[in-house]
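In this view, the complex is presented without one of its protein chains, the others remaining in place.
Here is subunit A:
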Amino acid sequence: MAGLRLSKTTIALLLLIVCHVGPSMAVLFSQLPKTLIVTATTKSGDVLHAGEDKFTVTWALNTSLPAGADANYKTVKVLLCYAPVSQHDRKWRKSNNDLKKDKTCQFTVVKQDYSATGKHEYTVARDIPTASYFVRAYALDASDTKVAFGQTTDANKTSNIFDIVGITGRTTGIFVSAIVFSAFSGVALAFFYVVENKKKK
């Protein structure tokens, strides 16, 4: 092949491709070890109200593991995750084995430095939507990559599911304003119509 000269643009393109592909080795959920034991004070079928009710989540490293299993755990991130019943017919909440694309857990309960045991009291945030949930905790290493997890439910995500009732956003202020504006619209129309008919006569 006569003189494989790479032009500047080709080099730039190659660099672009490499940088895009480079660091991401997909973290798969199925490969994460379940080393944390996570429990919450919510029981199966509980109904909590956003903005008002609280629950406490506790996590601990499984003591039956060999020492040093948690050597690279730097942070713990606890999340509120959708139960399968709330994911049904809602592709925007779909679970995906590739954790980059996974949309199961969309709300952070707490993120703090790792310790072998921990607990946190959480008041359900005001913008949590109405749905069924469970709690999951991820252990993250120094580069913020997920390396282990634990959750309050079983592998099929059927036990210990609790409900949260969201705040609907339909405030009295909005209710009154909507009525007032609508009435104004009707009255204004009637006014103009009547005035115009009078003018014609």
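What we mean here is this: a residue touches a chain if its C-beta (ideal position, glycine included) is under 8 Å from a C-beta of that chain, and two chains touch if they have at least 3 such contacts; residues count from 1.
Everything below uses one rule, namely that contacts and distances are computed from a predicted model.
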item	value
Record-based protein name (UniProt) of the chain missing from this complex, from "High-affinity nitrate transporter 2.2", "A-type voltage-gated potassium channel KCND1", "DELLA protein" or "GPI-anchor transamidase component GPAA1"	"High-affinity nitrate transporter 2.2"
Missing-partner contacts on subunit A, residue numbers	88-92, 126-127, 129-131, 166-171, 174-175, 177-178, 181-182, 184-186, 188-189, 192-193, 196, 200
